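With one protein chain removed, the remaining protein chains of the complex are shown where they sit.
Let's turn to subunit A:
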Amino acid sequence: GDRLNGFENGKTQLLCLCVRLQVVLKIIKHYQEEGQGSEVVQGVLLGLVVEDRLEITNCFPFPQHTEDDVDFDEVQYQMEMMRSLRHVNIDHLHVGWYQSTYYGSFVSRALLDSQFSYQHAIEESVVLIYDPIKTAQGSLCLKAYRLTPKLMEICKEKDFSPEALKKACIGYEHMLEEVPIVIKNSHLINVLLLDLQEKSTVADKHELLNLSSSNHLEKSLQLLMDRVDGMSQEIVKYNTYCRNLTKQQQQKQQYLQRRQQENTQRQSRGEPPLPEEDINKMFKPPQAPPRMDTLLIAGQVNNYCQNIKAFTSQNLGKLFMAEALQGHSS
């Protein structure tokens, strides 16, 4: 019943996402326990839609399983899990999924595909991206994304040719939309938190000016470079395609002209014109490279850039502050 509250015909936009603290902690815990390095952990978000906001009240992880045990049925597991949760009176409606990220790399084909299928099946689905590294540095990084209607449309068509994308007028900026997140707690928890804040010692607050930059920045740069390489390759591919296409079109044109000349000659001699052959058969247009990957890469590059920018601006601020402090003291 309440599922359709704000989402009749999908007209209403999802304006806000309320995430319970429990969910956040669970996700963090999940990563802490199972994820390491560039490995990614994933899980299911549960909750319900209230008016124009989606409330995520619970979640559970996808179990890690190797590729060897084929018997494992993920869907089965999810169904079981949700049924069990329902028995203990927890929201059991599937509203999306979460995934950890490694230095902000998450815009990939896999994410696109699964988010598309989620959104296709359950309209209000979101994907929560949790960045454990940033979180470890002290600022919780949790972001919610949805595919834009435009992208949904394209994915539905499954046509990723250059023309289709051009027609759809889609750029990397319009692929994902971020949904603002509000972390909401029950009052009791708020009280507890405040209480804890009071009690906690102010011991490790000297770290404020720690730059801790080079490693993070290096990693980000490395990843960025990798993607730039990928982008270059894509472009080269596309370039070759374009050139081939032009070349072929020229050939086609030449062929047509020759044929026309021949026909006029024949006509003047009173012979029947040569039969029209299927020109498309003779000149098969080259296979167009799918452009979706390029878009995704662009999105990812953009993402990295944003990250780096945010990071550096923060650090610059710190540097100035440190300088000022030093100048002051000396």
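In the analysis below, contacts are C-beta pairs under 8 Å (C-beta built on N, C-alpha and C of every residue); 3 or more make two chains touch, one makes a residue touch a chain; residues count from 1.
By definition in this document, contacts and distances are computed from a predicted model.
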Checklist entry - The complex has one chain missing from view, so what does its UniProt entry call it, picking from "Serine palmitoyltransferase 1", "Alpha-1,3-glucosyltransferase", "Eukaryotic translation initiation factor 3 subunit C" or "DNA-directed RNA polymerase III subunit RPC7-like"? => result "Eukaryotic translation initiation factor 3 subunit C"
Checklist outcome for this item: By the document's definition of touch, the residue of A:122, A:141, A:183 or A:242 touching the omitted chain is A:242
Checklist outcome for this item: Filtering A:221, A:256 or A:321 for touch with the omitted chain leaves A:221
Checklist entry - With respect to the chain omitted from the figure, which of A:157, A:229 or A:262 is a touching residue? => result A:229
Checklist outcome for this item: Where subunit A meets the chain that is not shown, the residues are 214, 217-218, 221-222, 224-225, 228-229, 231-232, 235-236, 238-239, 242-243, 246
